[in-house]
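As you look at this complex, bear in mind that one protein chain is not there, while each of the others sits in place.
When the chains are written out, they are named A and B in that same order, and each has its own residue count from 1.
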Amino acid sequence: MFLITCPYCGTRDQSEFSNAGEAHVARPEKPEDLSDEEWADFVFLRNNPKGLFAERWIHTAGCRRFFNMLRNTATDEILAVYKVGETPPRVSTAEPATPSGEAPIGSGNDAVKVERPEGGE
Amino acid sequence: MSEIRRRTPLHTRKPLEAPGGAARIAELPFLGKLVLRVDPQAGSKAVEAATGVPLPAEACTATGDADTAILWIGPDEFWVITPRDGETAAAAALEQGLAGLHHQVADIGSYYTAIEIAGPRAREMLMKLTMLDVDARAFSAGQVAGSIFAAAQAYLWQVTGDDQPGGPAFRLFVRRSMADYMWCLLAEAGFEWGMPRQTPVGGETWRLER
Partner (left out) sequence: MSTQPNRRASGGLIDRETTIGFRFDGRDFTGHPGDTLASALLANGEHMVARGFKYHRPRGIFGAGSEDPTALVQIGGDATRTDPNTRVTEQEIYQGLEARAQNVWPSLRYDVGAINDVFSTFLPAGFYYKTFMGPLGNWMTFEPFIRKAAGMGVAPDGPDPDRYETVNRHCDVLVIGAGPAGLMAAQAAAKSGARVILAEESAHVGGRLLSIDPDYTRIAGKTPANWASDIADDLADMDTVTVLTRTAAFGYYAQNFVGLWERVSDHLAPADRAANLPRQRVWRVRAKEVVLATGSVERPLVFHENDRPGIMLAGAARTFVHRYGVVPGRRVLVFANNDSAWEAAFDLQKAGATISGIIDLRRDIDGALLGKAAERGIGIHPGAAIVGTTGAQRVSGAQVRRMSGETGVEGAVTAIECDLLAVSGGWMPNVALFSQSRGKLAFDEDLAAFRPGQSWQNERSAGAAAAVFDLAGCLKTGAQAGADAAKKAGLTATAGRMPKIEGGERVQGTPRVLPEIPSGRPKHKVRAWIDLQDDVTTKDIKLALQEGYDSIEHAKRYTTTGMGTDQGKVANMNAFALVAGTLGKPVWQVGTTTYRQPWKPVTFGAIAGQHVGAHFHPRRTTPAHAWHAENGAVFEPVGDWLRARAYLRSGESFDEAVQRESRAAREHVAVLDASTLGKIDIRGKDARTFLNRVYTNAWSKLAPGKARYGLMLGEDGMVMDDGVTACIADDHFHMTTTTGGAASVLTHLEDYLQTEWTDLEVYLTTVTEQWSVASLSGPDSWRVVADLCEGIDPDPETFEFMRFAEATIDGVPVRVFRISFTGALAYEINIAADYGHWLWTRVIDAGRKYAIQPYGTEAMHLLRAEKGFIIVGQETDGTMTPGDLRMDWIVNDRKGDFIGKRSLLRSDTARSDRKQLVGLLTDDPALMLEEGAHIIATETEPAPPVPMLGHVTSSYISPNLGRSIALGVVKAGGSRIGERLWATRRDGAPIPVKVTETDFLKLRETGDV
């Protein structure tokens, strides 16, 4: 269970919240002008990166507000929360070197359980 | 034939107390409850004029007193609590005061009921049901929070402080259909201090197959 800081209510347990998918995917202004492919891209395709990800959450049990979160999905580190309409803040986080790699710490996966001694190969 | 016209969801449940006043629970029947949606910047004066209570300036707090209060629920969402049968007048006053301003007043007096949870062990009872930090350092008189209590969503309001005789008093606003579930789990939580256990309403015949 994470702790999530609702931008309105403060820090609460994850059980009060629901995830609502990728953030900053605006509904096209004029859907009728889009090709099938462009529309399908909006409706069906979402990014799902291992690493830094902007996603939406709702404080379901609290104030019922949607808000945005920057989370490192490789480590579950919550880097920022901000209100709908706000620009995502700049954050830095250690990301996996490759899409299937591991962050240097925090993933709990085999590759990063043990420290590599200096000069260790 | 005598008929009961108006029933709270817990009308069959009698108040419960743990020996020595360690904790007690009771339904507070028929409190007036209104949802008020308004931009607080635009509506605060009108709301105060209509209800006599200012809108809470801070998130997750309440203004007013145990009888008439306004609870912060969301940035443009409030609950107006009134004494029994006070909601009709309050709603009318709000509608009148907020006329011309984007707002919503919805009666939820029947939707939710209030369970008072009070006494020196009240906090520990709540801790058995919620991940919300209800320690006295984190949650004090005048605070409000929507959270999850056991498997139900509910709103918690601490009405009186820990320094009051008989200990702190909380009100838990729970959906009508979940009130009996919550009541019985609260009694179960108080069992440690001698509160009598309660059996949820049940025993109906189910039919699952076609």
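Everything below uses one rule, namely that contacts are C-beta pairs under 8 Å (C-beta built on N, C-alpha and C of every residue); 3 or more make two chains touch, one makes a residue touch a chain.
Note that the structure is a prediction, hence the values are computed from the model and not measured.
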Extract the touching residues of chain A with respect to the undisplayed chain.
1-3, 13, 18, 20, 26-27, 30-32, 34, 36, 39-40, 42-44, 56, 58, 60, 64-66, 75-76, 84-85, 105-108, 110, 112-117, 120
Chain B residues touching the chain left out here are 3-9, 30, 35, 37, 76, 102-104, 106-112, 124, 127-131, 133, 135, 137-138, 150-152, 175-178, 180-182, 184-185, 188-189, 191-194, 199-208, 210
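Simple rule for what comes next: only the chains that are shown with their structure count from here on.
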Chain A residues touching chain B - in the complex, by the definition given at the top:
1, 8-10, 12-13, 15-16, 59-65
The chain B residues in contact with chain A across the complex are 59-60, 73-75, 77, 131-132, 145-148, 153
